[in-house]
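The full complex has more chains than appear here; those shown keep their coordinates.
Lettered A, B and C in written order, each chain numbered from 1.
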Amino acid sequence: MSNGPAKSENRLFKKRSQKLGLAPGTLMHIGEKRTETVRISVMAYDERRCEERQLASSTALDQVSNLGVTWIDIGGVHRLDVIENFGLQFKLHPLLLEDIVNTDQRPKYDDYDGYGYLVLKMLYAGDQRTEVHVEQVSLVFGPNYVLTFQENGGDVFNPVRERIRAGKGRIRQLGADYLLHALVDAIVDHYFVALEIIGEKVERMQNTIIVEPRPQTLQEIHAVKRELLFLRRAVWPLREVLTSLERQDSPLLKPETKPFFRDVYDHAIQIIDTIETLREMVTGMLDIYLSSVSYRLNSVMKVLTVITTIFMPLTFIVGVYGMNFEYMPELKVPWAYPMVWMVMVGIAICMLAFFRIKKWL
Amino acid sequence: MSNGPAKSENRLFKKRSQKLGLAPGTLMHIGEKRTETVRISVMAYDERRCEERQLASSTALDQVSNLGVTWIDIGGVHRLDVIENFGLQFKLHPLLLEDIVNTDQRPKYDDYDGYGYLVLKMLYAGDQRTEVHVEQVSLVFGPNYVLTFQENGGDVFNPVRERIRAGKGRIRQLGADYLLHALVDAIVDHYFVALEIIGEKVERMQNTIIVEPRPQTLQEIHAVKRELLFLRRAVWPLREVLTSLERQDSPLLKPETKPFFRDVYDHAIQIIDTIETLREMVTGMLDIYLSSVSYRLNSVMKVLTVITTIFMPLTFIVGVYGMNFEYMPELKVPWAYPMVWMVMVGIAICMLAFFRIKKWL
Amino acid sequence: MSNGPAKSENRLFKKRSQKLGLAPGTLMHIGEKRTETVRISVMAYDERRCEERQLASSTALDQVSNLGVTWIDIGGVHRLDVIENFGLQFKLHPLLLEDIVNTDQRPKYDDYDGYGYLVLKMLYAGDQRTEVHVEQVSLVFGPNYVLTFQENGGDVFNPVRERIRAGKGRIRQLGADYLLHALVDAIVDHYFVALEIIGEKVERMQNTIIVEPRPQTLQEIHAVKRELLFLRRAVWPLREVLTSLERQDSPLLKPETKPFFRDVYDHAIQIIDTIETLREMVTGMLDIYLSSVSYRLNSVMKVLTVITTIFMPLTFIVGVYGMNFEYMPELKVPWAYPMVWMVMVGIAICMLAFFRIKKWL
C-alpha cells in the first residue's frame, strides 16, 4: 500500500516498456497492480443545500441532483472501464484519460475546450510519520463540476469535505473554480508535512554524522538527497502549472478566484525554497561527513606515530645492550643498567613533550 | 526573544502543518508564541504639523487627526483580533491578513485594488552584535496612509520617526509613497549591518582555520554558509519586489518617488553581490580547511616515516649481534663494538641527509 | 552491426574530416561502411484499403497506388544513388539529402517549402538487453506522404505497421501528419526501454560499489555517466524540435493532430527528467565510491595501529630483559619471568580496552 518516493523513483524507468507499440489514447493502467473496487463519492451543493452519496458504479451518475456544483471523487484509477465511462459521460479527450491511468505523469495543466485538466502529485505522511507516500491526482474541472481521480484515495481532501458540509466560509457561495482551488490548496498544504518529515530526518542525521561517520550514514544522506530530488520534481512544475492557470482567460476561472490561486502559488514558491535549503544542508552534511572521516584517519595516524616514535628508539637501545660482543665495557659497569633506564625515560619524556607542542596529544 | 537565522530556518519546515485543512483567509498566527499586548503607535503629519500617539487598542483609530499622511506602526501580529480589526477598518483582503500573521512569508509585493501590500524580512543585530535577528514586516500602503506590521517592533524605524519629527528634508513635504520608501530604505540599510556581522565572523574564522583545523571549525563554516543562504533567501526576492513596485502604473506611486526606489534597488543589488562574495569566500575556506587537514596528515606521516626509517636498520644491526651462534668471528674482535656504533651513526646520518634532500625535514 | 553509445560518441570526432573541402550538398555517407542492398518498403492506405509492398529499387515508385497516405520506409542510407533518386522524385533540397546520409546530425526540425524534415535519434535495446543501440532516423513528410530513412532499419516501427494493417483506431482515418506522430511516438517510446536498461545497470552497480570498490567500478560509473550524457544529447533537442513542430502554422499539421504531439512532448520532458535523476544518482555513487575507498583505508590503518600499539611496548619489555648487563637484579629473581608475563598481559588488555573505547575494534 505504501508507495514511498524511493520506490516511485525506480518506477520511473520500470514500467513504461509495457506500453510499447500501443496507439496513443489506448488506456492501460501504469502503476501498482490493484484489485479493489473503485470508490466513487459525489458531493453536490449550492449555497443552501448539500447532498452527498457513495456511488456503486459510474453508471449511476444520473441519480445525482443537479445542484450548483458537483464534485465527484474517484478513488482508484486501475479499473479502466470506470475511467472510460467517465470519459464518455463528460466527453473527455482520450489522451486525457490515458494520462489519468498512467500514474507517472509530470505535474501539468492542459486546457481543453470546455474543461481544464490538472495533474498533481499528492504527498502525505505514512502512519509512523517517517516516510512520505506519493500518489498522482488528476483534477478535471468544468463550469459546474470537478472530478478528482486519486490512486488510493487518502484523506487529503477530507478537510475540504468538512468545510463543504459545515457550509461556513466562502466555499458554498463560490463556484467550481473555488472548489478546485480548495482541493489544490489541500494538496499543497500537505507538501509542508512532507517537508517536515524530511527536515526531521536531516536533523537526526546531523547529530549522528559527527559521532559515528560510516558509509551507511553516507548512503542515508544520499537517500534523503534522492527524496529531495524526487520532491523537487513533484513541486517544481507546480510553479508553471499555477502560473498558466492564473494567466488563462478561460471563463472557467472567475477573476475573484485568481487571488486565491496566487496564494497557492506563493506557497509553492516557499516549498521550492525550503527544498533548495534542505538540499544545501544535505550537501553540507556530505562535506562534514567526509571531513569527519579524514579527521578520524588523522587521529588514528597520530596515535600510531606517537607509539612508534616513542618505542622505536627505546627498542633500539635495549637491542644495543643485547648484543653479544665480548668487549662491551658498559656491560660490566654496575650502574649502567639504571643509567640506561634513566636515558630511556628521558627520551620518552622528550618525545611526549614534542608531541604536546605539536598538539598531537 | 532572539530569533536568529539558524532557528528561523528550522521554522521553515516546522510550523505550517498546524494550518492543515483550514480555509484560506482563516487567520492563524504562525510564529513564536507570544502574550504581550500589541503596541500601536500612530504618526500623522503634513507639511506644517506632526501628531504622534500610542493607541491602547485598534478601535481608537478615529481619534487620529486627519492630516496629510498617517503612519500606523503595529508591533506584534499575534493578536488576531487586532489584525482583523485593522482589516475591517482599512477594507483589506482576507488573504492579505493571513499573510500578515503567517510570519514565514517570502518577500513579495501584491497589488490590490486601492492599496498595495509589501512583505519584507527585517534583519538587525543582537545586543552583542554577534548574531543577526530576523523578523517579518508587512507594509500596507494606500493613497494617504502606511500601515507597518512588525513581529517584535525593534528600533529599525526609529530614524524615520526622528526625521518626521524633525521635519527636515523631503519627508514631510512628500506623501505616503515617500514614507513607504523611507521605511523600506531603513530596512534595507540594516541589511548592511547584518552583512558586516557575518563578514566579521568570516574573517575570524579565516585566522583559526589555518592554526587549528578541527571538525568543529567545519561546522562553524557550514553554519555561516547556512546563514548566508538564509540571508540570500531574504534579499534575493527583494530585487523582483522593487522592480515590480517601480514598474507599476498605479497612482499610489508618484513619478518623483520612483528614483528613490531605484536607489533602494541599487542597494539591494549591492547586498546580493556582497552575499555572493561572502559565499565564495566561505567556499574557499572549505577548500583551505580540507587542505590544512591533509597537509597535517602529511606531516604526521613524515615524522612516522623518518623515525621508522632511521631506527629499523639500526634495530636490525643490533639484533644481528644479539644472535647466539657459536661461530660469529666478529664477536671476538675487540674493536667490533665501536665499529658497529660507527656504522650505525653513519647510517643515521645518511638517512637524515636523504630526508633533508627530500625536504621532509 | 551493433553501434552502442560509447562507440557513437567517439564517432563524433572521428569521421567528419573526410568531408573537408567538399561543396555543401555533396552527398557523402558518414557512418559505418555497409554493402548490403537498401530495403524499401512502401505502405499506402486510406480509410478502406491498405497496400503494402517491398520495392527492388527506388525507380519502381510509380507502381505504388495513389491512395490517401503513402509511407515509404528506406532501410539504409549508404547507397547514395538511392537517396539521390528519392531527392529527385520528391524534389527535396540537396542540404536535406546531405543531412540524411550524414548520420551524426543533432536532432532538429527544418521547415521546407511544401514539406518538413525531422532528424531524430532512435534508441533500441540489443539482443541481450544489456546495451543500447543508436541510429539516426530522418523523417520527411509532405501533405500525403511520409518518408523514413533508417540506418539499419530495426523493428522500432513494426507496431505502427501492425496498427495500419489492423486498421483499428484512428490511424487509417487520419492523414500523413498523424502517421508522422505515430512514428515519432514509437521512437520516443523506445527511449523508455533504453532508460530501463541503464537504470538496471545503475542498480547493479549500487550493490557492488559498497561490497568491493575498485578503480574498475569507477570506470564503469563513468561509462554509465557518458551513456547518460549521450542519451541527453539525443533527447534534449527533442524538446525544441517538438515545440517548433507544434507551433508552426504550416498546413501540413492539422489542428486535431497537435494534442498528440503535445502528448509526445510530455513524454520527452519525462525522459529528460529521468535522465537527470539518473545522472544525480550516478554522481551520488561517485561520492559513495570515494567514501568507501577512504573508509577502507581507515579500517586498514586501524588494524595497523592496533597491532603496532599493542606489540611495540611488549617488544620493548622483552628487549629490556634481553640485555646482557652483569648487574640486572631482576634476572635473578625466580618469579620475575611470570611477573613480566603478567605485566605484558596487563598492558595488552589495557590497550584493547582503550581501542574499544575509541571504537576502533
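The definition used in the following text is that a residue touches a chain if its C-beta (ideal position, glycine included) is under 8 Å from a C-beta of that chain, and two chains touch if they have at least 3 such contacts.
Remember, it's a predicted structure, so these values are computed and weren't measured experimentally.
Enquirer: We see 3 chains here; how many are in the full complex?
Expert: Every protein chain is the same sequence, and the full complex holds 5 of them.
Assume only the chains that are shown with their structure count from here on.
Enquirer: If you walk touching chains, what's the least steps from chain B to chain C?
Expert: 2
Enquirer: As a test of understanding: of all chains, whose mean C-alpha position lies farthest from that of chain B?
Expert: Greatest centre separation from chain B goes to chain C.
Enquirer: Using mean CA coordinates as chain centres, what's the chain B-chain C distance in Å?
Expert: Here the centre of chain C sits 43 Å away from the centre of chain B.
Enquirer: Measuring centre to centre with CA averages, how many angstrom lie between chain A and chain B?
Expert: Chain centroid spacing, chain A to chain B, equals 27 Å.
Enquirer: What are the residue numbers in chain B that touch two or more other chains?
Expert: 322
Enquirer: Show which residues of chain C lie in contact with chain A when the two form their complex.
Expert: Going by the criterion above, the answer is residues 158-160, 162-163, 168-171, 181-182, 185-186, 189-190, 192-193, 195-196, 198-199, 203, 210, 259-260, 262-263, 266, 269-270, 273-274, 277-278, 280-281, 284, 287-288, 291-292, 294-295, 297-298, 301-302, 304-305, 308-309, 312-313, 315-316, 319-320, 322-328, 359-360.
Enquirer: Which stretch or stretches of chain A touch chain C in the complex?
Expert: 9-10, 12-14, 16-17, 19-26, 93, 95, 98-99, 104-106, 108, 110, 212, 214-215, 218-219, 222, 225-226, 229-230, 233, 286, 289-290, 293-294, 296-297, 300-301, 303-304, 307-308, 311-312, 314-315, 318-319, 321-324, 328, 330-332, 334, 336-337, 340
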